[in-house]
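As you look at this complex, bear in mind that one protein chain is not there, while each of the others sits in place.
Let's turn to chain A:
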């Protein structure tokens, strides 16, 4: 089980309570598809991904980005039990969606950068380290059921 200090719990709670899911979720997924174009392989049915402009204006991608971001809520609510919390989603990503788990790290890096752009200097090195720890635990849990 992962250990969280009071400070870390507070940083994570704070970050999510001020999060604009509609904005950040959409931006994170579109940015991931632009910065790491091979990730587009999972979005064949989502419409026009022809270039950066098209991806940014694609409503399906935006909506899906929000959905993914809300997927982090369950970790937020179960910080002491993240591995078990994501068992079902891990099976889904492996068995049904067939997503290479390396992609989770790509998206989490991009999400970090989108939030950094939004929060500016409030996204201190300490906040970044805590957020990255949180994401790393989620990423690890999501990859756990792959076999």
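The definition used in the following text is that a contact is a pair of C-beta atoms (placed from the backbone, for glycine too) under 8 Å apart; a residue touches a chain by one contact, two chains touch by 3 or more; residues count from 1.
In the analysis below, contacts and distances are computed from a predicted model.
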Protein name as given in UniProt for the chain not displayed, "Hemoglobin subunit alpha-D-like", "glutathione transferase", "Methionine--tRNA ligase, cytoplasmic" or "AP-4 complex subunit epsilon": "Hemoglobin subunit alpha-D-like"
Touch criterion as defined above, residue of A:30, A:85 or A:103 at the omitted chain: A:30
Of A:56, A:83 or A:144, the one touching the omitted chain in the full complex: A:56
Touch with the omitted chain, as defined above, among A:40, A:132 or A:145: A:132
Chain A, residues in touch with the chain not shown (by the definition above): 30-31, 34-35, 52, 56, 109-110, 112-114, 116-121, 123, 125-126, 128-129, 132
